[in-house]
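Shown here: the complex without one of its protein chains, the others still in place.
Here is subunit A:
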Amino acid sequence: MAVRLLQKSIAQVYSNTILNQFGSSANVLPVTPYTISYRNTSFFNKLPADEIWRGVTAVSNAGKKRGRGKGSGKKIAKDLNKGQTIGLGKKNVIWPGLNAPIVRGNDLIRQQKLPECLDREKHIINLRDSMGRFRMMRLSPIDRGWSGTKIPGRSIGPPDTVGEEYDFFDTRVLENKIVFIMKGNMGRKRRYSVLSITGNGNGLGGFATAKAPEVRTALRKSKNRAGQKLMNINLCENRTIFHDFYTGFGKTKIFVCKKPDGYGLICHRAIQTICKVIGIKDLYAKIEGSTNLQHIVKAFFIGLLQQKSYQNISDVTNFHIVEYQKEKNGFTEIKAIPHSTSKIPNKNHVIDLAQYVLEKRNVLRKKAIPTFYLHSKGHNLFVTKQERFRNHETVRLYKSLHGK
């Protein structure tokens, strides 16, 4: 059919050009407009509608096995064709041959306008509404995790009470992923692996991974397992770590710095979550190398547990340990005095404490790269032009405050 159509159209184009060349219009027949289809095959004319529709909304069986199409359960698109048939529309008209038979008994049915059907529109809208709308899962901003409605970063409550009570505990998910194993009889088997951390915000913390075929079960298992693996972590001034330290696990290397009150947590989101759960409030951490989540967690915990107390460092090195407090205008507070005072070295060569606790590692501090336009002709001009406005903002603020 399609081939014939094409032949016809070519023949017509050909005859048109010939006629135009000869310039005579007397013998020309009127040309009716044709829709010309150049693509002969496409899935639109090969597949039935329901199959095309399924292709848009569903996932293939193989895809499903690989974990694709997680959103297939949700209604993404609406079938607007539902409730509409060809020949029936806004205007209630009888078209013989289209929506009515041509002959009924002995009568020939004519095209006829009927009174408008008011319910039709309402019926279609009702149909569309009943299909359900695609809606994002609403989460209170406080309950949100690291990203959208994903589980990592979200709180899943304290571990279940088994023998001991977990008052003031909170558990947060750090990782939630699908893992596969091969089974002898079932082949590739899919499970969910969840890594979560629990803690009381006051120095107690524990983490665990658990796997289960269901997300919910995996979450519960890992939460309860984390509750069984609590570790005590000493906090300095109940808010930070005792000293800077380096720690690593696998290819993950972490440099952690002690920070003053009010600094906050400037680090990887996983470390942030761990700190919040344990009760650390001020800290800076820089990860070098791999950011494998399980390795980050393990490395950070190892680092926290391997911190040395001031007294310990002082006893080993035989130096006094003092804190120079800038917020107290340079007040020097003694933090530890070596156990045996006789051994205190009298030489004035003192090792650097930062070097000591970082095990002779030097942290690479990169210089900020200046912007490319700095000292360019245009920028210099801009700076000179701006100079006379440099104090305006403060003056305006002052005036708005003092009304002068």
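Please note the rule applied: a residue touches a chain if its C-beta (ideal position, glycine included) is under 8 Å from a C-beta of that chain, and two chains touch if they have at least 3 such contacts; residues count from 1.
Following the convention adopted for this analysis, contacts and distances are computed from a predicted model.
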Review point. When you check the chain that is not on display against UniProt, which of "Beta-hexosaminidase", "Trm112p-domain-containing protein", "Metaxin-2" or "28S ribosomal protein S22, mitochondrial" does it turn out to be?
Key: "28S ribosomal protein S22, mitochondrial"
Exercise for review: Check the options A:327, A:359 or A:393 and report the residue that touches the missing chain.
Suggested key: A:327
Practice item. Tell me where the left-out chain touches subunit A, residue by residue. Key: 243, 258-262, 317, 319-332, 334-335, 337, 339, 341, 344-348, 350-353, 356, 402, 404
